[in-house]
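Note that one protein chain is taken out, while the other chains of the complex remain in position.
Showing subunit A:
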Amino acid sequence: MALLQNILWAAFLLVVVLGFVTYAIYFERKVIGWIQLRKGPNRVGPLGLFQTVADVLKLLIKEDTIPNKADRFLFILAPVITFVPAFVVLATIPYTADWQFADLNVGLLYYFALSSISTIGILLGGWASNNKYSLLGGMRSAAQMISYEVPLVMSVVGVILLSGSLSLNTIVEGQAGGFWNWNFLPQIVGFIIFIIAAVSELNRTPFDLPEAESELVAGYHVEYSGFRFAFFMLAEYVYVYAIAALTTILFLGGWHSPLPFLDFIPGIIWFILKFSSIVFFLFWIRATLPRIRVDHLMSLGWKVLLPLALVNIFVTTIIIEIFK
């Protein structure tokens, strides 16, 4: 019985995430459309709501092509390796106090450990395609994700120190009672580093170098088409979901209301609101910023973000010791 329940829950989560991805893509195209004086999708279904469905359907029924000189096995494997961790990390995300699929004691560690597996998929895809552009894209991606993984993890150490736990649930519990208790205030440096590193982890503008259209055409997925390409895109948007959820949990108080008298509004509403504003932020910067250069990206990661994150940990530790 318990097993069946678990499976049902997992299926439910899958539906929620896929629904999110479908409408996140729609929302992104709408938002960017508005910013760029366009209307965005408005033809398929009412208000264009089925545009993404049509797009995905198109990808699914496309001919599945594998380049002749590609490494077939790795070529097929790469999208799967990218895609699976993206879903697996979602298990530990607490949406409300009792709505969580797996309350691990090391939830945060689990998240970071698994999400970095996706990089391997991207690198493999870039290499297995046997295309120079995708190889360059894959190499860039590997370099970028490794460089930004470090500040990303370092930036949340402050949060871990404050709450004394790696469990995402406990981290949110510690931020109850109004927005002044949320982690983004005491951890403002960590918050900013986290956002920058997260955008970079997501390979989104201004850090979308691995798929830099103007130089590398499409980067690591240049040879992919049909549903294999859809898997890469899906993984990307699932990570948007995951990072937005993680930011909400770590820095914006999870399901807690910003002011105590607003507590009557269910936590899930607050969670969705905060979560959506992060997603909107990601779309917004995509429409307004140019792309950073690869060497600047590296020096920003190693010379600015990492030292800052270390200083942040140091200062946080000292302050916690003093006010203990």
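The definition used in the following text is that a residue touches a chain if its C-beta (ideal position, glycine included) is under 8 Å from a C-beta of that chain, and two chains touch if they have at least 3 such contacts; residues count from 1.
Operating definition for what follows: contacts and distances are computed from a predicted model.
Participant: Missing chain's UniProt protein name, "Heme ABC transporter ATP-binding protein CcmA", "protein-glutamate methylesterase", "Chemotaxis phosphatase CheX-like domain-containing protein" or "NADH-quinone oxidoreductase subunit D"?
Facilitator: Of "Heme ABC transporter ATP-binding protein CcmA", "protein-glutamate methylesterase", "Chemotaxis phosphatase CheX-like domain-containing protein" or "NADH-quinone oxidoreductase subunit D", the absent chain's UniProt record names it "NADH-quinone oxidoreductase subunit D".
Participant: For the chain left off this view, which of A:28, A:149, A:208 or A:223 is in contact with it?
Facilitator: Residue touching the absent chain, from the options given: A:208.
Participant: Which candidate, A:117, A:287 or A:319, sits in contact with the chain we can't see?
Facilitator: A:287
Participant: Just name the one of A:13, A:35, A:117 or A:150 that touches the chain not displayed here.
Facilitator: Reading the full complex, the residue touching the unseen chain is A:35.
Participant: Can you work out which residue in A:56, A:78, A:108 or A:136 touches the chain that's missing from view?
Facilitator: For the chain that is not drawn, the touching residue is A:136.
Participant: In the full complex, which residues of subunit A touch the absent chain?
Facilitator: Residues in contact with the chain left out: 32, 35-38, 132-133, 136, 205-206, 208-209, 212-217, 286-296.
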